[in-house]
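All protein chains but one are shown in place.
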């Protein structure tokens, strides 16, 4: 019984390497999470334990995959950004998407007990599907991240208003509404309207809400060694276009770089990544 | 802060639906499993607990995804076969590959304690990457499965011989060899040679080895209700090509079918799937 | 000035080989042909010279590409079918699509004078764009061809009725209609209605119309040597599925086969390819 006779079936495998010189975003989403969050009684509009667990999983993924330069998460989704020159797994799409989504899913389940102590995690276990999207320019990648963060804000304002309406507020004689009624009442409203409803009926100043809900979570490496500051600064001072035809790093350099990254502290922050400030302060992230 | 200004980035997402009327195989492979199996002291050449865990995870995946018609596993890999007419996730490749590989990875980690009691599962946690491959004909799909099973046999014969040589056998005055020497000694040998080495030096009749090592594991649904026998039989009696332009099932039919599948017993067997016998006895699997 | 510094740009070329064991259809369509046919005063509903030119071009394409097993044309479109095992240009999609569409376009222009003598062919010259579509089974390929031929019939019945209404018929006191009125009048009508309009108002028995308009054009190789009859017959008698794992032909066999094809007569017929008759009489075409 030789397997040579059947080996022709390998020709059916397609080579799925992603186009070079494009930023790769692997976005993962909780599969069936509206059902799952109900089953597990996640607090509404936001459950701090659930988001902390998401972030804890994301931190481990960023630590494990040193090619990830930054990650952004909100609700049950996370976007992991790989550098445009990343060569991990020869840029094969399926390999990248499944490696990152399995690592995240496993972390989420294995860390569950730490964030939901005593709360049984039963089948179907939570998992996160994923996909790769390519962005050909740094500017478009930043627009992608801005899109996700703006989406976080829009959804959070809506959800905060919606769930307060559903819960009601005796202090202002605001009776609870059914979900359907609340939905109807919010149809066509603008941000200003929702801000006013929150303030008048629920005594909530939306701007004072926790940043974690309004901005989502940004995960990245914080370098504290001198070298980086200098390197980054240098790179930032003269990002000439001609220098752009980069020499590939030597193997030793790559190993050294990988180790530096592994040693770096991975942080979670809830900051604005739409405006330039964050990127000017951390120029090496997309360098 | 509206997100409409950034929404154009959605246009960068590619639609990755797999071609219709093709069998879909999602094959998953343990990531970094040679390192992992050493770290966890898996027995050589085969570790029963490890394979039982693989099979336990596969069973849950088959139960969860009723579109999977059969699965075949060996070593640290598993192939899940989706019917050529499967419409799950609109046949989107990334969604299929990540959903199945995350479900499997999570099951593997969550069931670890049951198969390796008292043995700590630490980071990096085991995960399985995956990819979709299309097979346009039933015959080629069967060749794919035959390829994996022939591969199982070839590898197992090699590994059994290799590890026995490395361990040595005092009874026949066969001294242990270094892995390098064993590898060299086996270079260019045929099956017959390995069978003879096993028999003469280690008193092992390879044909009498457990089927689980020689054949790998086949996971599928066993229907015991009358209806299936009849339906399957009918379908098998006249598989005319003209009947092939199938009417799509109605929603009710599909739900009913799904429930039947969910009720069916999922079994693991270590049988030959290269010859026709298995397929003649279970005609509905690829119907 | 060396070119090595720039060679990295080759990595941006994607490998676009089509999946093996799928029938390849290269369908070409006249670009901007409604404008072109007006400019060149094509007769309505059908212009015999235009269709003869289409067919003459198709014949040369079939002669040149011996991998084409059959072609079907109607109006300003042609579908060229390549065998599922075809290895031409390593099955690269762009190469196949552009080679066939350029060959057809050039033939159309170069033969123009023979079919439209004295009628100047000016810019923009007529061209035909093309694309590859894969069909995984013979039955689905036949459905594709049936689709095109059914489309031919549906369009021709409509166009014949429409243009007669626009022209009017003094014999039955049917005044000419504007195109808009004719379109409106035909909206929602069935085949039977159009047949009746043609018969009553224009004294046309649609069934007696030329087959070339009702059936379109089928181009294929007619083998007259004994060998083929025998070979074909043999293949047809026992098309067992197990024999399907075909041995690849030797180089000599392939060359011989190619020469036989080059010698074969390429014919154009206006016959039904929806029913089985044609395929039973010409079993080797899709073998």
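A, B and C are the chain letters, set down in written order, and residue numbers restart from 1 in every chain.
Everything that follows uses one rule, which is that a residue touches a chain if its C-beta (ideal position, glycine included) is under 8 Å from a C-beta of that chain, and two chains touch if they have at least 3 such contacts.
Just so you know, these numbers come straight off a predicted model, no measurement behind them.
Undergrad: Which residue, A:38, A:137, A:200 or A:222, contacts the hidden chain when the whole complex is considered?
TA: With A:38, A:137, A:200 or A:222 as choices, the missing chain is touched by A:137.
Undergrad: Which listed residue, C:78, C:115 or C:135, touches the chain dropped from view?
TA: C:135
Undergrad: Out of C:21, C:66, C:105 or C:217, which is the one that touches the chain we can't see?
TA: C:105
Undergrad: One chain isn't shown here. Among C:7, C:224 or C:281, which residue touches it?
TA: Of all options in C:7, C:224 or C:281, contact with the hidden chain holds for C:7.
Undergrad: Across the whole complex, list the residues on chain B that are touched by the chain not included here.
TA: Per the touch rule, chain B residues meeting the hidden chain are 5, 11-12, 14-15, 19-21, 245.
Undergrad: Mind pulling the chain A residues that touch the left-out chain?
TA: Counting over the whole complex, chain A touches the hidden chain at residues 19, 21-22, 134, 136-137, 139-140, 143, 241, 244-245.
Undergrad: Spell out, residue by residue, where the missing chain touches chain C.
TA: 1-3, 5-10, 12-14, 16, 28, 31, 60, 64, 93-95, 97-99, 101-103, 105-107, 109-110, 121, 123-135, 140, 143-144, 146-147, 150-151, 153-154, 274
Everything that follows uses one rule, which is that only the chains that are shown with their structure count from here on.
Undergrad: What pair of chains is linked by the most C-beta contacts?
TA: Max contact pairs: A-B.
Undergrad: Counting in whole Å, what is the centre-to-centre distance of chain A and chain C, each centre being its mean C-alpha position?
TA: Spacing between the chain centres: roughly 50 Å.
Undergrad: How many angstrom lie between the CA centroids of chain A and chain B, rounded to a whole number?
TA: That gives a centre separation of 32 Å.
Undergrad: Report, in whole Å, the distance between the mean C-alpha point of chain B and the mean C-alpha point of chain C.
TA: It comes to 43 Å between the two C-alpha centres.
Undergrad: Can you list every residue of chain B that touches 2 or more other chains, as numbers and ranges?
TA: Touching at least two other chains: 134, 140, 143.
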